[in-house]
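Every protein chain but one is kept in place in this view of the complex.
Presenting chain A:
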Amino acid sequence: MARRKEATPAPAVPAGDRAAKPVRRGGGPGMGIGMAEKSKDFSGSARRLLGRLAPYRLTLGTILVLTIASVTLNVLGPKVLGQAVDKIFAGSVGALLPHGQSKAAVVAALRAHGENTRADMLAGMDVVPGVGINFDTVGRILLTVLALYVCAGVFQVIQARLLNNVVQRSMNTLRKDVEAKINKVPLSYLDGQPRGELLSRVTNDIDNIGQSMQQTLSQLLVNGLTVIGVIVMMFTISWWLTMVAMVAIPVVMVVTGQVMKRSQKLFVAQWGHTGRLNGQIEETFTGHDLVKVFGREREVEAEFDTTNEALADVSWRAQFVSGLVMPIMMFVGNLQYVVVCVLGGLQVANGSMSLGNVTAFVQYSRQFTQPLTQLASMVNLMQSGVASAERVFEVLDAPEQEPEGDAKLPPTRGAVEFDDVGFGYAPDTPLIQELSLRVEPGQTVAIVGPTGAGKTTLVNLLMRFYELDSGRILVDGVDIRTVPRGDLRSRIGMVLQDAWLFHGTIRENIAYGQLNATEDQIRAAARATFVDRFVHSLPEGYDTVIDEEGSGVSAGERQLITIARAFLADPAMLILDEATSSVDTRTEVMLQEAMAALRSDRTSFVIAHRLSTIRDADTILVMEDGRIVEQGDHSELLAAGGAYYRLYMSQFEGAMTEADPNALAPAP
């Protein structure tokens, strides 16, 4: 049953964003890992994501400056170090040459012996024959390098810290925005969305965004700047060696592009299979007993094995293909290294480059391929982060509830009027048509009818969880669409079949009805609704923490707590929607009494299966297919001999002590 209804037009979407789209998405069960999904509008979403960092402009500016500084220092390091190497090399060579001769004389002597290559090399060196390594100079240079590196390290730490702050804080606001959004969307949106899906967006996706932002932002900056810086430095050493080294760039781009294209597809397939397998496992485990009793174990296992095998297969291919990037990059890097070594060696040999420069160049070329590889491997991460961001933005762009009215409700008496109301969850299949109804203050209205007749829908409409298609609902003569939702709802207490309590103590859960209630008020509400009795048998009393499993509090007792909560809120009107159907009959007696206490002097709407509970209602509405087919009090309706009479008799039959056991029993 599709529970969708375009309740309201989309609110203004921030400028530059795509218009709000329908928000349903058939994604698989959320896993702890960011899905490498294909994004719909990569650059738009990426820009919007970055736009969310705008409040941190100043910090981001600082980060940029620090990054440039630390990269510059890091890049300068090898160059300066190269000078030290030259000094050491020159010293070590010089020490071997005869003392007192000039360099020119030594070179000339070498040429005379026909050792032209060595002569060339020596000529290009800052060498003084007979003089060894000058440790003062070397020490000074090395200290400079040390200072450079330490400063770079400090800058890096500060930069990374600032970035961490920016990312975590912006993820914090993103999570809060989603929470705030959930308070603003119409209920139809939440009803139409698998709960796990939304949850996954708040935790897994936002986590994924944070992680990929943290890594890509700093890495993009550092690696991008490093590549540029390194290229500049390489040019200062030797422009033509640099050109040779730069051949690696297009190679890297082509290789990673190709690999990523393939691996992306495989990753998408991998997550698809993971989702499917998760679904199969979930289904099998949830229906564990049924699988056994109906003898389906073998089929279920075979099905599991097929998907499991497919997942393993596509996963290893995805892993292998994406894992190719590193070896290939290393190969390219090593290739380049060899070429640089060979060419550099030849250069030194013929004296056109110093050894220190070659060493520095070799180091630079290593520093150059490494960030390139990192940049390449980030593409995947970025795609995954942006895909997650899109999923979160979809939630943020969901159409919101109709704007609030600002009319005031008169001091409440609790008169309710449905005036020619029409409504359907899906636009083309009306559920409720031309429904009119008047309820005087203090009256109890019971609504009965088969499943799907529209009983709960009436509640949804009165609470304004859903908006009407036509007609209007008046509370004390005021159209509920003209007053703020909160004003309306705060006058109505609600107890539902599904006893909703949150993780907190019993006291906190009761006080939820009125946040500033005193302890006395809480206890009074608890006493009036039979909560006090069982709370006393709990070792922790009112401080007992309610958790999902129930922790010693039975379903009926949970229901009593929700009634106490409504009692404490002291609303003018009350809605009790099948509040007792999942409770055994003895607890029900208590519940009935508690609810009777709650109902006195309030306008109440009661929905119930068991007709015995609603006999005393002032008005009973019998609903079928979204229409009120009968209306009146118990005796009137019985006398009329219509739908209510039939409903009543069918129930009545079972309980009748005097009735002939075979009167309505199945034929033997």
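Following the convention adopted for this analysis, contacts are C-beta pairs under 8 Å (C-beta built on N, C-alpha and C of every residue); 3 or more make two chains touch, one makes a residue touch a chain; residues count from 1.
Everything below uses one rule, namely that contacts and distances are computed from a predicted model.
The subunit not displayed here is recorded in UniProt as "ABC transporter ATP-binding protein", chosen from "Putative polyphosphate/ATP-dependent NAD kinase", "ABC transporter ATP-binding protein", "Molybdopterin dehydrogenase" or "Cytochrome ubiquinol oxidase subunit I".
Considering A:D305, A:E434, A:E519 or A:E636, the position touching the chain not shown turns out to be A:D305 (whole complex). From the set A:V128, A:V348 or A:A564, the residue in touch with the chain omitted from the display is A:V348, counting the whole complex.
From the options A:M494, A:V535, A:A572 or A:V606, the residue with contact to the chain not on display is A:M494. Checked against the full complex, the one of A:D120, A:D205 or A:D532 touching the unshown chain is A:D120.
Summary of contacts with the chain left out: across A:L49, A:V127, A:M171 or A:V478, the touching residue is A:M171.
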